[in-house]
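Every protein chain of the complex appears in place save one, which is left out.
Now for chain A:
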Amino acid sequence: MRAALFVTCVNDAVYPATGIATVRLLERLGVDVDFPEAQTCCGQPQFNTGYRRETEPLVRRMTRAFEGYDYVVTPSGSCAAMVRHHYPKIGDEAAASLAARTYELTEFLVDVVGVTDVGAHFPHTVTYHPSCHGLRLLGLGERPRKLLESVRGLELRELPGADECCGFGGTFAVKNSDVSAAMGQDKVSNAVSTGAEVLCGADNSCLMHIGGIVSREGAPLRPVHLAEILASTEEEPWS
């Protein structure tokens, strides 16, 4: 099975480890991964801030970059949601076709590859924050949880108020920084209350915001992307 990785601009520049983990994981599962280098940003920050016209060239670029691939996989619920929900409205038929071929990582694993046990090993206590776009726009449901529950050595702790937004929200984080930070601080308190060592998420933008608060507060918590946990094995522990 061949799939193109849509790594996302944030992962490319700031969190390459998540992209690398996604490649390792998919290759381990027998997927032939390609990375079309013409890809950049899906245009979500522009679109969600009200710059639709500025989004259009990016939609065209992404559409061309992923032409011909049956599966486009991305380790970001929010970028997947951007492509799936908004590309058909912004772009042409080709953009709509990309929307139909784009999968968030856990969707691809569970629905396309058909696995929940990916053979991972991660001996840590983990709590999971389901980011809003994955939760509500994509309807990822139990997929991330099923994948995590099958990881050997991993103890999953319930996150209180899990379905509440962490407060990132793209440019919201700076335009309404006080409310955004208050939401993030509550998310961190809830995560810390579980006693878990690791706060797992499937969207690094949210983890960047949460991690920024964790770092500032010196909270005993390590934000880790789900792909990195799933890539980790006994032979090759991720970290």
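In this section, contacts are C-beta pairs under 8 Å (C-beta built on N, C-alpha and C of every residue); 3 or more make two chains touch, one makes a residue touch a chain; residues count from 1.
Here is the rule we go by: contacts and distances are computed from a predicted model.
S.K.: Missing chain, UniProt name, options "Type 1 periplasmic binding fold superfamily protein", "Lactate utilization protein C", "Aspartyl/glutamyl-tRNA(Asn/Gln) amidotransferase subunit B" or "(4Fe-4S) cluster-containing protein": which is it?
M.R.: In UniProt, the chain excluded from the picture bears the name "(4Fe-4S) cluster-containing protein".
S.K.: Using the document's definition of touch, tell me which of A:Tyr103, A:Phe122 or A:Phe168 contacts the absent chain.
M.R.: Residue touching the chain left out of view: A:Phe168.
S.K.: Could I get the residues of chain A that touch the absent chain, sorted low to high?
M.R.: Per the touch rule, chain A residues meeting the hidden chain are 7, 9, 11-17, 19-20, 23, 35, 37-41, 43, 45-52, 54-55, 57-58, 61, 132-133, 136-137, 163-165, 167-185, 208-209, 211-213, 215-216.
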